[in-house]
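All protein chains but one are shown at their positions in the complex.
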């Protein structure tokens, strides 16, 4: 990985991807949530994008922390506290790591663990974690197997998509969808979908370098 | 005319006629009023019908007064105070009159005059008076010309229908329709329509005797 | 029609029962004829304030009965004025020697039924007619309609009566407040009268009714849906033209919801209306924002402005203890 110069470009790519899927994401959160997930995420991304000039001056640790604090103080909702915690936690961990595969894996893992802790949640509960955890597992395997960069990026995408799709037939036990009981079945979780889109965009962009 | 024995039958005939035209009358008051005219009228008629046994014990004067008081205390709305006043006034006047054509004309005229006084209204304002006043004129002409019973009844119906129809193209200057200005044009006044239906039913029923 | 009701014929009675039970510390409900009266009458003679009108405007008027405001209110059927016997019985039940003042919204039905009651009433009495709706020209053939400004007349005169002002003083004050009050409103939707079972009128998604009364009827004219700024500008301009408050003039600003418009939007309207008059140097001394003079489940709102003087402000601030307005008690 390169330096934080890449951040503005990544953030912009994520924003476009969200807008490209605007209708679908909103519909997902309307169906089994309260319909604000995309708005929350866009508000957060917008605030982060405003910090571009500042972010590229920072090292990865500080930049991730800054992104986390910004998401936390602008998104609101369940996803704001979770994604905020994730980035703050990744920032803290980035201090002690190189940005090689093992380092990125450690940083990402710390982020996912902080969501699990804050959300008192785990895989199989029909949330963003159903996307995020399989990707974490994929990264950890990649480290063990010393996979090459392009395989890793490919595997991340597959894991994210499979994980996202797995939420469809789940009963929800966390988040608003849990209130709907059986009625939540048959719908993909909005947070799982946005996490997957974000991870895939990042993988695609990193693949271009 | 006969004695007050005929009242239960007349009231019932009027009720049926209202119900037969339920949809149309409600739609008229919804279009340029507030939609309650038929409900108000039916509530009043219902209360009057409950008094049938009492009414047939009374003379015409007392019976008309009783009907007036009942309409006044059960209908509410503009039409309640107006029809209530009309019947009370007719009852008072009936004391001093035979029920021949001249007497009925005098009684009816007193009723219409009391609406004009209470409503500060007259012909041409797009109200029930546009039905009631032409019928009053018809009766007065009939007295002058000593028309026979069946001509009188026929002329009453014609006057009532023409009067009711005349409200269609009028601008309203009284009642709720006045608030609509030009928008009230093209709609028949609900009170003019119910008055016409009532007068026609009475004429038809009296024609059968 | 989707409403939380049992049979359409019983909506009013069942609702009044609930109202009287929920506020049994403030009001008592009389049945046959129907009226709501203040639970504890004032111990000294005071002018009895009575209002009424069709139901469907809740909390007006039943929710404004109590210490410092109305002594009694007569609810008619929904959007149908009450009957003279209700008003008469209400008056007789609360009159205690200082006479009766009827506060009547200028609608044919209300006016005529209250007139008949007044003619039959056997004690000193007078009537204040409220006609604050400036969507109609002052010389309209029936006079302007009485709308949300009625509450302000009732509050200020209610305080005066409570403080012992006599009938002629209360009448003069009522006329004064009414004359210095102007309102105008617009509707985004129709409402559904239970007995009718369907909306009173149809309205398209990009249309509003400008200049509506409070009976769920169409307004003076349809308008294309516009921003809050444009809509509010339309009514503040009309009100301003009528009362023409000068810089330094003290006012009361009341934003009233018609029933289905969220408080969030009402406060947004308040913000716009307040800015309009503040920009003219007018001093907003008192404010009231909420659903007070409603049209069942109609969406929309009205703005009411009253020119205040110090005496009126003191009367507005005086204690009031009703279901819908309460302070100082």
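We just call them A, B and C in the order they show up, numbering each chain from 1.
Everything below uses one rule, namely that contacts are C-beta pairs under 8 Å (C-beta built on N, C-alpha and C of every residue); 3 or more make two chains touch, one makes a residue touch a chain.
No experiment lies behind these values; they were computed from the predicted model shown.
The shown chains contacted by the absent chain are A, C, with contact judged over the whole complex. Between the chain not shown and the residues A:7, A:64, A:78 or A:136, the one that touches is A:78. One chain is missing from the display, and on chain A it is touched by residues 26, 30-36, 39-40, 43, 72-82, 84-85, 118-119, 125, 173-176, 178-181, 183. Against the chain not displayed here, chain C makes contact via residues 2-6, 11-12, 14-19, 21-23, 55-56, 58-59, 63, 188-189, 205, 208, 225, 227-229, 231-232, 255, 259-272, 274, 284, 287-289, 291, 294, 296-297, 299-301, 326-329.
To be clear about the criterion, only the chains that are shown with their structure count from here on.
Taken together, the touching pairs give a contact graph of some other shape, not a line, ring, star or complete one. Between chain A and chain B, the centres computed from C-alpha atoms are 75 Å apart.
With centres defined as mean CA coordinates, chain C is found 54 Å away from chain A.
The mean-CA centres of chain B and chain C are about 32 angstrom from one another, to the nearest whole unit. Counting only residues that touch two or more partner chains, chain B has none.
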